[in-house]
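Below you'll find the structure I mean.
The other protein chains are all here in position, but one chain of the complex has been omitted.
Residue numbering begins at 1 within each chain, and the chains themselves are lettered A and B in the order written.
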Amino acid sequence: MFSSVQRAMRPVVAVLAMAAMAACGDKEGVTAPEVEGLRIREVILAADDGTFAFSHRDHWHGAPVLRANGTRGLTLHFTSTQLAPDDHDVPPVESWFTLATAPSDYNVRVVIEDTTVARWSGDRVGGTLHGLRDGASRVSFVVRRGSTTIYEAPPLNFRVQPAP
Amino acid sequence: MLAQGAVGSALLHIVDSETRLPVRDVIVRVGTRVLARSDSLGHVRVRISEDGRELTLQRLGYAPWRGRIVPTDSIRDIRLTPVRYELSALEVRSRALGRGSALQASSVVGAEQLAERLAPSIAAAIVGEPGVSARTNGPMATQPVIRGLTGDRVLVLEDGMRTGDIATTAPDHAVTIDPGTAEQIEVIRGPGGLLYGSNTLGGVVNVIRDDIPRARPAQTTLAMSTFGESVNGGIGVSGRARGAVGALSWAVDGTGRQAGDTRGPNAVALPFTDLEGMDVGAGLSVAGSRGHAGVSAREYRSYYGVPSSFGGVTLPGAHDGGVYVDARRTQLRWDAEWRTDDARIEAISVGGNAVRFEQSEFEQGGFVGTRFGQLAASGEAVMRLRAGAHRGAIGSFVQWRDLRAEGSFTGTRPAVQRTVALFAVDEYTRGSLTLLAGARVDRSDTRPLDSTETLLLRDVRTRAFTAVTGAFGARLALPLGFELTTQVARAFRPPSIEELYSAGPHLASYAYEIGDPSLSAERGTGVDALLQWRGVRGRAELSAYGMRVDDYVAFAPQLDPATGAPMRDPRLRRYVVYRPQQVDALLWGVEGRAVLAPTPQWTFDLSGALPRGAQRGGATSQPLPAMPAATLRLDVRHQRGPLTLGVIGDRRFAQRLVPDAPVLDGLTCSVQVIDGEAQGLPAEFCATPGALLLNALVAWRLPARATRWPATLTLTVDNLLDTEWRDPLWRAKQVAPQPGRNVRLVVQVER
Partner (left out) sequence: MMRRLSAMAVCALMACGLTACDHPIGIVSAHIEAADLVVRDSAGVELTRTSFNRRWMVDSLVLRDGASLRVTITPVDFRGTELDVSERRDVSYRFDAERAELVQWEPQRGFGWLHPFGRGETRVRFLIWHGDHADFVSPWLRVVIR
């Protein structure tokens, strides 16, 4: 009885062992969501004068400064690279991209907290920050696909200095 | 006349005792081994030895028939009585003693009752058995309570093996067993340390699946159930199949269910109580007259909400905005038994399992607030012995588990726990007297993987616990079907990882818990007295118990020595800091049940329990927190042909025995709503009003000519009057009531 059973059990044992290995291997079984389309992890603001500020998880490195009645032109670059929490370097340039060639349903919403201090004009590729009066405020950048938010940067502080 | 050892046969003719019509698909068994099945004329031929065999005849919708059949040339007529309740003996299993009556109070919830309820959790499936209640935190996160003890003090097993999940670590964690396809659930009340080891102070719940066939099925069998219920729009299906291919026996089973939010009385929804889950398993074995050997694999997944608010009011201590738990358990199990010819060694039995468990808890916004992960394995080896009137066993048990947690909403420290045990038990029967004695030695050590000290958590180190437990009992068969059983048993529980090493929030207990690495093990000594009666038309039991637990661990709120106010957590200054303290506890009570079927048409099932518990710390004594209230339940059923009507009255008495409340910022049991959040004393310090619930049931056994396979429809209405009632064991009872009226339809099919 056992010799024939032993032969019959071998493939069964193999199947069960594979099932066990599959169960071990599936670490993502309970947590990982799927994201469709562009993967955006950080935003880099490149100013006309070559300076830039970039987001890093919950904070920013760098901040735009402009004067009242002045302007600051900014290009919106994005990256799918997310650096470690203790790595505060700018993401590699080769990973940057803009939404210029993205599908038409991608858009960027720019919101300034105190609209008496500054205003924004532009599109999903970039725009201009117009200083209105001496003061400080924060600006947020939200990338959406249609009406679905796919990325939201932490709020960025900026300063509008008095007109010269 | 047959020669000694020869085999003969008998032809049985099985009919319905009322209609005299033949009954098809009746399963004929010897023990757990299926011999044959009756045909459409009710005929079945069985091969048996010269001196006959004890046979069991079973079929859905009929009371089991048991009797001795000897070989004969004439047709033996057997009449099956159609009833809804089994009047069978209570047989529980253990690897050490095999199948038999436990020498302590116990209950068995059979497959038919389980299929009738199709509850989403083990606790809900067995609640209502004497001495058993449930600690609820939503339909899935429900844990069994036996004689007032729950969590780490009630051991939940699956086919005798530990589940490897983390159900006992928090009130919002689920037992990862779906009872939908269980063969039966055995509940042993009182200390079960001898046969089952540690963590059995309250008792043992053993879910029997038999997914590793212990006997080769003679035929392929299939049973399926599907259900829908109104209280949460729930639907589900479960199925179980067994068969054999050549020498290989196989078994598969599975349950799937989903439900929306549960509605309370007046159809007010309790948010974050929706759920979905599945539990599938498959097993293979080789089984013969000398034993069996096999393996099984099982996968359990569930995704369920933990209620956080009701009527716009956040429940005390709930996760803001609700939480969803995503749990997954993968198990491999093996089991083998070899029955020997040896005069002294009856059998050698080994078994074990390996479990991978992970759980993520998603907070509002979808981020993972807490993750748990555990690898666990256990194994047991037993040698059953016999010598004259003695029957016993010696055995060993090993267990290993590695528990880790991460995230902001947990203070559980990672740790590895190992346990080794040796035990011996002897049962001696002489005439009407049976004596049982046994001893067990357990050694358990817990090693923390994070030994960082804090101001309140010091000396974080490995702890080892050694305990000797055991039991001594006697059962005396008395005239007129009475039986008196008494037992003295000792059990122990090592402190849990959370009790030793916690250093963080425990939102399910709405507390910030700091462990104490110097805790001692809990040791309980219990005395049980059980009077049972079994007759042709009924059975009854009455039990009284008492148990003393030394070094009972209870978390108590801490006061700031500088200000005298409750100490708040050092991170957010929001949660009260709790630390474990050890007191002496005393539990006692009575339980009873009587099932009477004075006529084949009527069945009366009366059960009740009165549990009590007190803790003594120093010179003071006060009630143990979260003790269940007294209950009384009457289930009346009337059978008219294929139709069964039932009415169940469930009286839950008020629970007024609660411990003195600590001084907590002037909070009282009257809940105040501040900024949408309920503010009040913890529920364990507040009394609970009683309630009388009414349930109704209609079951229809479909005629054989209408369906190809035997089928039964059961329509149940729980809480018929939509009564608003509070569960004394629920921490949110002051804010939210229990579910309202529920109409449930279950369709069972068996082949």
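Operating definition for what follows: contacts are C-beta pairs under 8 Å (C-beta built on N, C-alpha and C of every residue); 3 or more make two chains touch, one makes a residue touch a chain.
Predicted, not measured: the structure shown is a model, and the values here were computed from it.
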Candidates B:78, B:347, B:471 or B:503 - the one touching the absent chain: B:503
Candidates B:175, B:354 or B:519 - the one touching the absent chain: B:354
Chain not shown: contacting residue from A:60, A:78, A:106 or A:141: A:60
Hidden partner interface residues of chain B, rising order: 293, 295, 330, 332, 334, 336, 338, 350, 352-358, 367-369, 371-377, 379, 400, 402, 404-409, 414, 449-450, 452-455, 503-504, 570-572
Residues of chain A in contact with the chain not shown: 2-3, 6, 9, 13, 16-17, 20-21, 23-25, 27, 57-61, 63, 84-88, 113-114, 135-138, 155, 157-159
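Quick note on the criterion: only the chains that are shown with their structure count from here on.
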Chain A-chain B separation of Cα centroids, rounded to whole Å: 48
